[in-house]
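Please find one structure pasted underneath; my questions will follow.
The full complex has more chains than appear here; those shown keep their coordinates.
Here the chain labels run A, B and C in written order, and each chain numbers its own residues starting at 1.
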Amino acid sequence: MIGTGVIGYGYWGPNVVRNLNAHPEIDLAVIVDKDPGRLHLAGQSYPHVRVSENADEVFNNGDIDLVCITTPVFSHFGLAKQALEKGKHIFIEKPFTSTVEEAEILIGIAHKNQCLIMVDHTFLFTGAVRKIKSLVDDGTLGELLYYDSVRVNLGLFQHDVNVIWDLAPHDISIMDYILNGKSPCAVSAFGAGHFGRHLQDVAYLTLQFDNNFIAHFNVNWLSPVKVRRTLLAGDRKMLVWDDLKADEKVKIYDTGVQVQTKEGAYEAMVDYRIGDMLAPVLDRTEALKKEIGYLVQCIRDKETPVNDGRAGLRVVQILELSNRSIQQNGMLIDFETGGKV
Amino acid sequence: MIGTGVIGYGYWGPNVVRNLNAHPEIDLAVIVDKDPGRLHLAGQSYPHVRVSENADEVFNNGDIDLVCITTPVFSHFGLAKQALEKGKHIFIEKPFTSTVEEAEILIGIAHKNQCLIMVDHTFLFTGAVRKIKSLVDDGTLGELLYYDSVRVNLGLFQHDVNVIWDLAPHDISIMDYILNGKSPCAVSAFGAGHFGRHLQDVAYLTLQFDNNFIAHFNVNWLSPVKVRRTLLAGDRKMLVWDDLKADEKVKIYDTGVQVQTKEGAYEAMVDYRIGDMLAPVLDRTEALKKEIGYLVQCIRDKETPVNDGRAGLRVVQILELSNRSIQQNGMLIDFETGGKV
Amino acid sequence: MIGTGVIGYGYWGPNVVRNLNAHPEIDLAVIVDKDPGRLHLAGQSYPHVRVSENADEVFNNGDIDLVCITTPVFSHFGLAKQALEKGKHIFIEKPFTSTVEEAEILIGIAHKNQCLIMVDHTFLFTGAVRKIKSLVDDGTLGELLYYDSVRVNLGLFQHDVNVIWDLAPHDISIMDYILNGKSPCAVSAFGAGHFGRHLQDVAYLTLQFDNNFIAHFNVNWLSPVKVRRTLLAGDRKMLVWDDLKADEKVKIYDTGVQVQTKEGAYEAMVDYRIGDMLAPVLDRTEALKKEIGYLVQCIRDKETPVNDGRAGLRVVQILELSNRSIQQNGMLIDFETGGKV
């Protein structure tokens, strides 16, 4: 049994607690929240679990091996640092940290103390993303050409982060997973804030990769309609993932491009063909349930999770560069050097 | 009766000819195309109209007052120049010209010779765009916040222009019309070309305006699905225009944002409300028919058309800057000076 | 406080219990189920509530004024009879009973003992149905022409009832509510059963009313796609209700029919006009929560609920006639006399 404490019982915390509580190898010992109302709610739902307003009850509890941090991002670094320094594994909300520096420090402590870091990139455990990754890994799509994501809706305006930090971590972590952690060469972002605010409520993020692969993220808190759609094209097949559909979320098009290189021609001739569309049946297991199961497995078997601190760091790095690019008129920033491309 | 000649009977020409032929004040005299096969087709369909492979039969025909140029863009300047120098009005395909300089020269000649230039921005004459413009003009949407356009499909790869030049002129001319010709402050574009080609088949174009209004155009020849969707949000209402729908193309959401400025608060509090959605009935008259009618009216009444040479020039200016931005890593270019913002 | 017992903690029971438990005027005293596994679950979720395998603990408990019966339909009559004979109000799943005779007996007992019967026609408390009813009541739709409902999906095959008894009670109760309890003149039903079963898995139910109003219900357990769509047309406006849509569930079309009666013409000339479409914002409160609130209000204020035993009876009457019609080759049966029309 893995003694477990949870810090943060706000919007997402209850889902994490519910799945921890249902796992046979987890011993859920303490739930912490600063808000007495939320704590009361936690106590009612889980009368067998201790509740407290004081996070030290988690850090100082020798029976606790795993700390789940489901608090706003600004508090991640401080809480995670304490947990890791006490030698505890952490499961932490996305985005991992507010800065690259914080992420690197946490990874260093975890390494020294042999602790596991798992960042809660929940979408990686959905049937849709699993299917998409398998289509990339087994070569079905062929060489990838572009990744185009739209995540827009009428959104709760955050007070401390812009719309990229709020919405894009989902998509960046998904793409990072699909690309097996491959980093972009360069980052550019544009956006606009309205209503006298300094934070962007509409933004566009572009990532450039080797081999002319390009990724683009459209995020928006001011859309009258909700859209969650990703296009991913390879030179063999192409797919559309519409996460709002009840069924047929992933459609795979046997559609491709034919290139004819004629001798002496300056440009290759390019034509396309249209074929069947397949919508595969997807695993409908709750993603968070699968992720918690994977968390337990990684701790038990001392595996490095795919969504470890380094994966979290890569996402934060892109987010941090997007902020710098926005402040410099969309300047394309080199991912390695942080300077102008 | 307006004596009329048409140069170019390829993809779009037959539609223009059909509408010219049906207009009671147009006397369609000559159709010109270099391809004998196309000419033969024209002759079969319009046995009363003279056909020729030689454009001079149009330019040198004293009975012709109007020349309609429906040829590829690279040939626009030469043909338009000859027509205008002969004192003839022109109706010309979009994009107007290949460069800003060409557009300015043509506008100068037309001005000197008191000729009319109408650029065929057909979408301006659709029921959908007319409705959207009226909603902006009468203040229904309130102050505009952003314009977000997606125009993607499996596309015929052009050999001389990239996907922005191929697809974005539609959207740029529509936005220009809705904004009453207001120019952006700055332009940036990113894209990627594949299959060993030097021309972008996937691209993203961002325009920045005063007052934090931002416009973004997503154009793509490599999408397995066809999308034609524009979001336009104001601070009073927001709309979605989906041009692929048979009905309910324009949906107006009585959805808005409420800003509460609290004394002492650093950032304004922003919240949103959701209201009814209205899909107004739209005029279904063929857009090109309305445009040809408007063309005749402008010539007859010596009106300056809304889609005149200056409107065509503004579109070309943005296209030209998009090319320069792409070549300079998406650099944000000042619309007035052409330099880095 | 209304002392309350619940019998049946299967598929729907937990939703009823959750809403009862959350209501400040309900004192949830006992939950009964024959299945120890279900009871254990109930006990875990509601540790303050007594659980029992014996329904007599409800019937014989003098503190209980309200009995909620959420068991399969074949058990409704026996349980409801005992509760009503003990002078307790009942809230009972749909369909009310297995036969008209049972429903009439229960209504009689309730009348004698001054007990309230509320049949759980949950859909009556959704924002969509409330809006539709208001559009009928205030004359927006005009005189009604037809009601056309499709409710199909891959369904769990029931072992004791056919697809009409399983799916159509939703739609029949909704239509009954919208029509203010108006009964049809006649009933006909067709269907087919497959796989060696004697119960229909595909069926069509037609109801004829005065004034050429016709209602039709398409229910099907063998559809590869899920459809929940109702068309309701009046001579002023028409509407579509698509219950699977996340937004814009109800669309009202300002579409009508114009009749020109020409003197001497045998048939009136009929033409139609197409106008705007409006999708009104709908109340999103959980329907069952509203229904439980209404239940408490009716008990407290001695109101007769709109979904009382008589409403339940009308639904059962149609279901019963549908069975008879199916057995007699779709014979159109007079609603009043039960004989052939």
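Here is the rule we go by: a residue touches a chain if its C-beta (ideal position, glycine included) is under 8 Å from a C-beta of that chain, and two chains touch if they have at least 3 such contacts.
Keep in mind the model is a prediction, meaning the values are calculated, not measured.
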- With 3 of the identical chains in place, the whole complex in this file holds a copy count of 4
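Criterion: only the chains that are shown with their structure count from here on.
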- Taking all residue numbers at the subunit B/subunit C interface, are over half used by both copies (same) or under half (different)? same
- Note on the structure: Field rot_deg for pair subunit A/subunit C, CA superposition, rounded to the nearest 5 degrees, holds 180
- Message: Can you identify which chains form the pair with the largest number of contacting C-beta pairs?
- Response: A-B
- Item | Averaged-CA centre spacing for the pair subunit B and subunit A, given as whole angstrom | 39
- Separation of mean Cα positions, subunit C and subunit A [Å, integer]: 43
- Query: If you average the CA atoms of subunit B and of subunit C, how far apart do the two points sit, in angstrom?
  - Reply: 54
- At which residue positions does subunit A touch at least two other chains? 225
- Note on the structure: subunit B residues touching subunit A in their complex are 145-146, 148, 150, 152, 154, 157, 159, 186, 188, 190-199, 201-202, 204, 206, 208, 212-214, 216, 218, 220, 222-225, 231, 233, 235, 238-240, 251, 253, 255, 257, 259, 261, 267-268, 270-272, 274, 277, 329-332, 341
- Message: Under the definition above, what is the set of subunit C residues touching subunit B in their complex?
- Response: 247-248, 254, 274-281
- Query: Which bits of subunit C are touching subunit A when the two form their complex?
  - Reply: 47, 225-226, 244, 246-247
